[in-house]
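All protein chains but one are shown at their positions in the complex.
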Amino acid sequence: MNWQFFIEVLAGGLLAGVMYSLVALGFVLIYKASGVFNFAQGAMVFFAALTFVSLVEHGVNFWLAMLITLSVMVVLAIGIERLVLRPLVNQPPITLFMATIGLTYVLEGLSQMLWGSQPHGLELGIPDEPMEWLSQAANINISQFDLAAALVAGVLVAVLAVFFQKTRIGRALRAVADDHQAALAVGIPLRQIWAIVWAVAGFVALVAGLMWGARNGVQYALTFLALKALPVLILGGFESVAGAIVGGLIIGASEKLAEVYIGPFVGGGIESWFPYVLALLFLLVRPEGLFGERHIDRV
Amino acid sequence: MGEGRKIGGPILIVDDISLSFGGVKALQNVSFDVREHEIRAIIGPNGAGKSSMLNVINGVYQPQFGTVTFKGEKRHHVDPHHAAAQGIARTFQNIALFRGMTVLDNIMTGRNLKMRTNFLQQAIWLGPARREELEHRRKVEQVIDFLEIQHIRKTPVGRLPYGLQKRVELGRALAAEPVLFLLDEPMAGMNAEEKQDMCRFILDVNDQFGTTIVLIEHDMGVVMDLSDRVLVLDYGRKIADATPDEVRGDQTVIDAYLGVAH
Partner (left out) sequence: MFYREAGQFKSTYAGDQQIFPIRQDRIGVALVLFVAFVVVPLTANQYWFSAILTPVLILALATLGLNILTGYAGQLSLGTAAFMAVGAFMAYNFELRLPAGFPIIGSFILAGLCAAAVGIVFGLPSLRIKGFYLAVATLACQFFVLWALQRVGWFSNYSTSGVIAAQKVVMFGYAFDTPRSKYLLTLGIVVVMALLAKNLVRSETGRAFMAVRDMDVAAEVIGIRMMHTKLLAFAISSFYCGVAGALYAFCYLGTVEPEAFNLDLSFRVLFMVIVGGAGSILGSFLGAFFITLLPIFLNIGSGWVAGAFDIEISHALVSNLESMVFGGLIIFFLIVEPLGLARLWQVGKEKLRLWPFPH
């Protein structure tokens, strides 16, 4: 058994998992605060990345482009709150879920209508090359870029955790997630909160979009990668930031390992369904996820 | 009050039932019996565990300890489907009607255990399925007549006022021709006239069909008038089990309702 190879694959998987986590984080934020399962998170990632990359290609300065894209995401969030969430506020969660499916189509069409559908490259200045010292010392190749992505994710998670636990807005978000009516009753401005949450999720989508885009290029296939975040959420629980991270790591690692070690026996291409089947099996054993809360049906 | 109605031996025996949710003890060592053809009331302050008791009897909750014996069959864990098949029907505190269906369809679902045709026969419709549907429709119409809800039979239940919804729920349970009827606050939220009607229906069911009735109720007047025996729960424990008059005078019961610390 080639241990170096195994570690490479494992590390590659874990780091890919971190990327999934980034997308899942956006989901968790929105679900925690508004109880909406935002199927359109992937489309938001795509939209953010595409907007940014197109601005940069038109000659806009890197940081300015970031700022503009961020503002666009905020405007998008406000628009979504007003046009989609507000009219559907008392509907059952499944209706909101289906509305976000509709939103996905709108965003995907809009992105490509505005910026075209050719793939774009994205340069972040971090090379996708193995780290010198590691490959020299132990003959293990782990990409610098992947590591940088992990760091970024880590920082983002830490910032979000502090945000939720320590700040006033964070507390308000948690209150809203628990019980909309009660939150309203204590005077929390529901609509503003939702707009804020979707804007923050938009920011997370932007970061995720940048990382993914730099790794794989900004193209339509990005939306499918984002679908992979769904098994991550199932493993980690829909309401847990920690769960998004752990779930992402597990999905990323298991997906790569399965592809490399089991794949050759069954013709390859397992990655397309393995995470979903894994999540499915997991659901049967522990429906609320590793970090989720069990719901008891009171009659 | 059902003169001439003969009360038989115990049809339901609840033995030493304990039920907890996580750390919350809903029921503790509750034992009582229900005799055939009688009307048994369960009363107690809010949170006493009355609904939980009904849920244990027909299998919605599984108790940690104790057994339930119905028609001679003793069980530690009751399966809700089996309970229904044995002839236990119930109504719920918060109305468990099927909102997407009409009154007629809701009550028809109560007949599901008596329907024998399979889905293929139903897809073809002509023949056995059609005959069966019409036969059960006749029975359901009898229930509709009994409850005087003919005028709303095609209305989706979501549109009905609360009192009528409760009546429809009663109808759905009645349609199953049950042996034991578990009623969870059938008169909650009703005005005096609606309560009169509901009392009349319950008495008629007991009188005409001989159905044994267990009912949870807060209105003491109703309890005193209708029931043969009363079970009193408080904080999940049984604190009294006697006739309405005896219970009315029982000091522990009065204390429980007045909230005297004990």
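Points worth noting:
Per-chain numbering from 1; labels A and B assigned in written order.
By definition in this document, a residue touches a chain if its C-beta (ideal position, glycine included) is under 8 Å from a C-beta of that chain, and two chains touch if they have at least 3 such contacts.
For clarity, every value in this text was computed on a predicted model and none was experimentally measured.
When the full complex is taken into account, the listed residue touching the unshown chain is A:Leu110, out of A:Ile7, A:Leu110 or A:Leu257. For the options B:Ile17, B:Val68 or B:Met108, the residue in contact with the chain missing from this view is B:Met108. Of the options B:Phe32, B:Phe70, B:Phe92 or B:Phe181, the residue whose C-beta touches the omitted chain is B:Phe92. Although one chain is not displayed, chain B still touches it through residues 58-60, 80-81, 83-85, 89-90, 92, 96-101, 105, 108-113, 115, 117, 119, 122-125, 129-130, 133-134, 137-138, 141, 172-173, 176. For chain A, the residues touching the absent chain in the complete assembly are 37, 83-84, 87-88, 91, 93-95, 97-99, 101-110, 112-113, 116-117, 227, 230-231, 234, 266-270, 272-273, 276-277, 279-280, 283-284, 287, 297, 299.
Please note the rule applied: only the chains that are shown with their structure count from here on.
Centre-to-centre separation of chain A and chain B, using mean CA positions: 49 Å.
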